[in-house]
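Here the complex is missing one protein chain, while the rest keep their positions.
What follows is chain A.
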Amino acid sequence: MKRFLAFVKKEFFHILRDRRTLLILFGMPLAMVLLFGFALTNEIKNAKIAVLDLDHGPHSRQITDRLLSSGYFQLIQNLNASRDIEPAFRRGKVKLVVVFPPNFSQDFARNDTEAQVQLLADASEQNTAISLTNYATNIIQNYKSEQAPPGTVAPMQIDVQPRMVFNPELRGAFVFVPGVMAMVLLLVSALMTSVTIAREKEMGTMEVLMVSPLSQLQILFGKVLPYLLLSFINGCVIIALGVFLLGIPLNGSLLLLLAETLLFTFLSLSLGLLISTIADTQLVAMFASLLVLLMPTIFLSGFIFPIESMPRFLQFVSNIIPAKYFIEIVKGIMIKGIGLDLLWKPTLLLLGMSAFLMAVSLRNLKPRLNQ
């Protein structure tokens, strides 16, 4: 035990004395959370629009006011004729043009189905265009239903009232933070462990360690323990950032969340161990971690691209990506506020994966040099 502790202490020295390691350990998670939380968002805020008001009536003016006061839109140009629309788009600033035809207010007041508003969107950015028209349509529909005198709703007109459950404001951070957490934990744990073990092999110190009473198991667990601890701290920091800085709710049990974080960290570390039993150089370890872990985690875990819209084959592959289950769990606990009674399945899967990976890496361990 004393031997093992001496090894752990040595490992802490390595970590604390290497600026690069420290930067990856603590700088990366912070940068990622802040980047994904604030900068890289697909939410609409202050989108630049132009208005072509050929009506100049009270309703066109009120609808314009509604649009602008929503916070989603910002008026940068008033157009005078329909021939101005194209040049406005061409210059690239205007993302959406709202056109009120002549006599719009009169038609609207008569509750005429003829009352029409035209929305023109710059679809060179298709996602933005769809979101913009959706937001604008919603606002106009709301105005219309408010203005209609009670009991005068036209027959057969179906009013759709969508309600966004769990994330009513459609905040991007809710989706990204669990994903970033999975990614950072995976990267820090798996990459760092596999690289640091490969470093000992490269430096030749592994030979000296092997010709000592330390068992392979002690060496590997001595490597894992400090990173388990630091990764777990990292996980806590990310949760704290998400809750206090990005305003993500913590509706479920914090204890459960921490336990699941620990479980996923352990899983990542066993992945790192597995890589390190194969990789003999830091470079190989790095490539293996990035290729085998990072890419699938980003693309196949549902972190960025929804799994439901993937081709069948990739959907199938996504089932073996641990991050998928972890993201499901984190979202479940933090946002939906559900407990283990509903999350036992992904939890069990993560447990099973950890056990499997650990068993394989232990089986791969050899008490001698590879040759």
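Note that a contact is a pair of C-beta atoms (placed from the backbone, for glycine too) under 8 Å apart; a residue touches a chain by one contact, two chains touch by 3 or more; residues count from 1.
The rule is short, and it goes like this: contacts and distances are computed from a predicted model.
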(request) Assuming one chain is omitted from the figure, identify its UniProt name from "Cytochrome b", "Glutathione-dependent formaldehyde dehydrogenase", "ABC transporter domain-containing protein" or "PqqD family protein". (result) "ABC transporter domain-containing protein"
(request) Just name the one of A:Leu23, A:Val208, A:Leu342 or A:Ala355 that touches the chain not displayed here. (result) A:Val208
(message) Under the stated touch rule, tell me which residues of chain A contact the chain that is not displayed.
(response) 2-3, 6-7, 9-10, 13-14, 17-18, 203-205, 207-214, 367-369, 371
